[in-house]
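In this view, the complex is presented without one of its protein chains, the others remaining in place.
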Amino acid sequence: MNWSDIGTISPVVIAVLVAAAVLVVDMVAPGRRDPVIVTALGGLGIVAVAILIQAGRSGSAFGGAYSLDNLTVFLDMLFVAIAALTIMFAADYLEPRGLPIAEFAAVLIFAVTGAMLVAGSTDLLLLFVALELMVLPGYMLAGFARHDPYSTEGAIKYFLLGSFSSAILLFGLAYVWGITGTTRVDGVAAALATVVATGKIAPGLAMGLAFMTTGVAFKMAAVPFHYWTPDAYQGSPTPVTAYLSVGPKVGAFAIALRLFVGALGPLKADWLPVVIVLAALTMTLGNLVAITQDNVKRMLAYSSIAHTGYILVGLAAYAGGEQSGLSAILFYGAAYTFMNMGAFAVVTALQRRPGVSSQIATFAGLGRRDPWLGALMALFLLSLTGIPPLAGFWAKAYVILAAIQAGGWLTVLAVLAMINAAAAAFYYLRVVVYMYMREPTGDAAPSSPGALFRTGLAITGVGTLIFGLFPALVAAAADAANVFHG
Amino acid sequence: MPISDSIPLVGIRWDDVLFVVLAAALLGSALLVVTLRDIIRCGLALTASLASLAGIYALLGNPLVAATQVLVYIGAISVLILFAIMVTQTKNAPVRLAFQTQAWIAAVAAVAIAIVISITVLATTWPAGGQRLWTATTEVAHLLFSDYVLPFEVVSVLLTAAVVGGVYLARRESGPREEDRS
Amino acid sequence: MSNSLDSYLVLSGLLFAIGTFGFLARRNAISMLMSIELMINAVNLTVLAFGAFVAPLRVHAAVIALLVIAVAAAEATVGLAIVIAIFRNKKTPLVDEYDSMRD
Partner (left out) sequence: MTFLIPLIPLLPLAGFAITGLLGREMGKQSHKVAVWAVVASWLVAMLVAFGALSHTLGFDAAGAGIKLWDWIPATGFHADMGFFVDPLTACLLIVVTTIGMLVHIYSIGYMAHDEGKWRFFAYLNLFMFSMLMLILADNFLLVFAGWELVGLCSYLLIGFWFPRRSAAEAAKKAFLVNRVGDMGFALGIMAIWTQLGTLNMQAVFAKFAGVPHEWQIAIALLILCGAIGKSAQFPLHVWLPDAMEGPTPVSALIHAATMVNAGVYLIARCNPIFGTVPEVMVIVAAIGIFTAIMAASIAFTQTDIKRVLAYSTLSQLGYMFASLGVGAWTAAIFHLMSHGFFKGLLFLGSGSVIHAVDGEQDMRKMGGLARKIPITYVTMLIGSVAIAGVPPLAGFFSKDEILGGAFKNGFLWVWAIGFVVAGMTAFYMFRLMGMTFWGQSRVDPEKEHPTHESPPTMTRPLILLAIPAIFLGLLIGFPPESGLLHQWLAPVFEATITASGRTEAAYSFFGIDGVLAIGTTALVAVAIVMAWRLFGVNMPALGLHAEPRPDRVRELSERQGLAELYRGSSHKWWFDDLNNLLFVVWGGKLAAAVFWFDRTVIDGTVNGIGTVTTGAGMRLRQVQTGRVQNYALGIALGLIAMAVGYILIAVR
């Protein structure tokens, strides 16, 4: 360890300091909301600057355990944005419920620190530890409304299943480590390349792969390892759901990139069929069940499963020989972050007053009650549906095009993805129908969120629109972040 | 006088005997952990199985990890047991039924997992020598603070985060009890 | 026997399976936590077994095992906190009674 190593991970270090600072500020001025928010958002701003300073540079630190490259920069920026948006949306939600913003922000920033470390990990052990740092705070955030039975129930389900899957993942990692003899990702890849060159892979390695894939598939919420998603998402306080639906999900795909593409790349012919099956199941089940949901939060939870499926199509396309599949994943992650957080933010806005449910009836007549909120929700839902020219359209187009380019079975997968995208219109538009084609229900009060909240909504809305109209910028960044060329 | 490697006359190696004894203790106590009805006894069985594991670690030539195992887990497990007592001694939750209705399927699944692991392990030729190696503590310390210093630091952050969040969640405090219909 | 990697790996596999069974079959949240501890310890046994038989992994195994123990401790902390929180709300440690969200 030396100073240049610290410099390389400076965004992570700063993020930890920000979390600490938030707690300190709360101790100095207990129960005050604004100093905490200013500290948290300002700190995240500094983190963002620290990340951007590193843009374009590349190198590794800690003897190859951590890699600074465009992928790290891209994902780190995304994670910081997710954290900032979550805090913006959470403040207005936590306050009326008497939940402390300081602990929330600190735990959230810890989680995001873990995600940022995941993005840069090129070491199996660091990857696992960073993953735990990402998910453990997530369990606590899910149960953050600790007097709410739903919140704690979601949290314990999430925690138990998450720990179970972590153990499974760790078991698999141990075998891969034992067989390849190193924890460094490039070392693993090199060892596996010789394994592949010399013939069949050993049964022990196959078993290890199975355990690892299961663990990662769980974190992504891929079917049939998705069960935690609907309950955890529905039970969590809505801003937390917004965070959970993008943060750990993008983090899980970061793991997939570092682990499957980086370390297990030489075995891609072996994990490709598995990913294809997972993608097909995930898209289809997520969509089919989402159609039947009457609770918008739960519907969005199932739909987030479906989106996992689409993203997996990009991974499969990569394994099928199409490099751009990975750029597609990154673009999808960015687009999904904005539109999905936006959708959850609107739900949050409606639930600002405690006791308002997220049943679809809550949305009745929203388009007339509050044209701005309605229009934004419609924008997010249409983008999630994949209607051009919004962000979600390009996201889907990218992964599907990559799959078609890869050819073979992936063409079938691409067609399946399109069928699923078409079916998805049903449940997203159902909400639009409620907003614009139903009379408002009596007790629905206007939401009128605060300025901070509105800023967050504006950012997600503009992001969804801009990513759709000018996708070039993000696409170029995603392309540059695809460091696995060649 | 050095003791010979194997038991005189019978010809079975001493460390094989030790291994069998420890393995049996480990599996037996682990089975007790998952089958005993009384949660306090479960906790005691868990302590026993973790202690057997510590023995196996020592047998594997890793006294440092064995020692850590004993220290950390005995501490952690006692907390678990205490907590189990605290939780289960309420009148509302007697330890009536320890098992899920799906216990049989669970048993089948667990056996299947055991079989899968065993078969694949046995079917694989490991790149391993036939002799156990001894690990010196200084080497471990050196490696931990060179190659693995970042994971080590991250674990410390992780523990901090766990404590911050854990204290918040577990803190007893008279707050407004909000019912959110979600 | 004690000088064969296979026997340790099979042993750890059995331990992992026992832990899985406990996790799937026990109704009490605390029992489930204990089962997870068994599973994580099975992983550590695997790691140390590799370390004891594969020369280049020797020292690494110990480091990994130590860090995994620490992670497990953090996980236990969070788990206990969540169990306390839900116990306050639901007044039961039996997880199959936590089923207000479904379908």
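Letters are used for the chains, namely A, B and C, taken in the order the chains are written, and counting of residues starts over at 1 for each.
Here, a contact is a pair of C-beta atoms (placed from the backbone, for glycine too) under 8 Å apart; a residue touches a chain by one contact, two chains touch by 3 or more.
Because the structure is predicted, anything quoted here is derived from the model rather than measured.
Enquirer: Out of all the chains shown, which come into contact with the hidden one?
Expert: A, B, C
Enquirer: Based on the whole complex, identify which of A:42, A:59, A:355 or A:371 touches the chain you can't see.
Expert: Answer from the full complex: A:371 touches the omitted chain.
Enquirer: Out of B:49, B:68 or B:120, which residue would touch the omitted chain in the full complex?
Expert: Hidden-chain contact among the options goes to B:120.
Enquirer: Which listed residue, B:12, B:71, B:105 or B:167, touches the chain dropped from view?
Expert: Of the candidates B:12, B:71, B:105 or B:167, B:105 is in touch with the missing chain.
Enquirer: Using the touch definition from the top, which of A:90, A:220, A:289 or A:360 touches the missing chain?
Expert: Per the contact definition at the top, the residue touching the missing chain is A:289.
Enquirer: List the chain A residues touching the unshown chain?
Expert: That gives, for chain A, the contact residues 156-157, 160-161, 164-165, 168, 200-203, 205-207, 209-211, 213-214, 217-218, 224-225, 227-228, 230-231, 270-271, 273-274, 277, 285, 288-293, 324, 327, 367-368, 371-372, 375, 382, 387-389, 393-394, 397-398, 400-401, 404-405, 414-415, 418-419, 422-423, 425-426, 429, 432-433, 436-439, 469-472, 475-476, 478-479.
Enquirer: Which positions on chain C touch the chain that was left off?
Expert: So the residues of chain C touching the missing chain come out as 20, 23-25, 27, 32, 95-96, 98-103.
Enquirer: Which chain B residues would touch the chain omitted from the figure, given the whole complex?
Expert: Within chain B, the residues that touch the unshown chain are 100, 102, 105-106, 109-110, 112-113, 116, 120.
The definition used in the following text is that only the chains that are shown with their structure count from here on.
Enquirer: Report which interface contains more C-beta contacts, comparing B-C against A-C.
Expert: B-C
Enquirer: Could you work out how far the Cα centre of chain A sits from that of chain B, in whole Å?
Expert: Using C-alpha averages as centres, the distance is 32 Å.
Enquirer: Can you check how far apart chain B and chain C are, centre to centre, with Cα atoms defining each centre and the answer in Å?
Expert: A distance of 6 Å separates the two centres.
Enquirer: Please report how many Å separate the Cα centroid of chain A from that of chain C, as a whole number.
Expert: 26
Enquirer: Counting only residues that touch at least two other chains, what does the list for chain A look like?
Expert: Within chain A, residues 125, 129, 132, 136, 140, 143, 146-150, 178, 181, 234-235 contact more than one other chain.
Enquirer: Return the residues of chain B touching two or more other chains; collapse runs of consecutive numbers into ranges.
Expert: Only 117, 121, 126-127, 147-148, 151, 155, 158, 161-162, 165-166, 168-169 qualify.
Enquirer: In the complex, go through chain A and note every residue touching chain C.
Expert: 125, 128-129, 132, 136, 139-140, 143, 146-150, 152-157, 159-160, 163-164, 166-168, 170-171, 174-175, 177-178, 181-183, 230-231, 234-235, 292, 298
Enquirer: Once bound in the complex, which stretches of chain B touch chain C?
Expert: Checking each residue of chain B against chain C gives 13, 15-16, 18-20, 23, 26-27, 30-31, 33-34, 39, 42-43, 46, 49-50, 53, 56-57, 59-62, 64-65, 68-69, 72-73, 76-77, 79-80, 83-84, 87-88, 90, 92-93, 95, 97-100, 102-103, 105-107, 109-111, 113-114, 117-118, 121-122, 126-133, 135, 139-140, 143-144, 147-148, 151-152, 155, 158-159, 161-163, 165-170, 172.
Enquirer: Please name which positions on chain B make contact with chain A in the complex.
Expert: It is residues 116-117, 119-121, 123-127, 145-151, 154-155, 157-158, 160-162, 164-166, 168-169, 175-182 of chain B that touch chain A.
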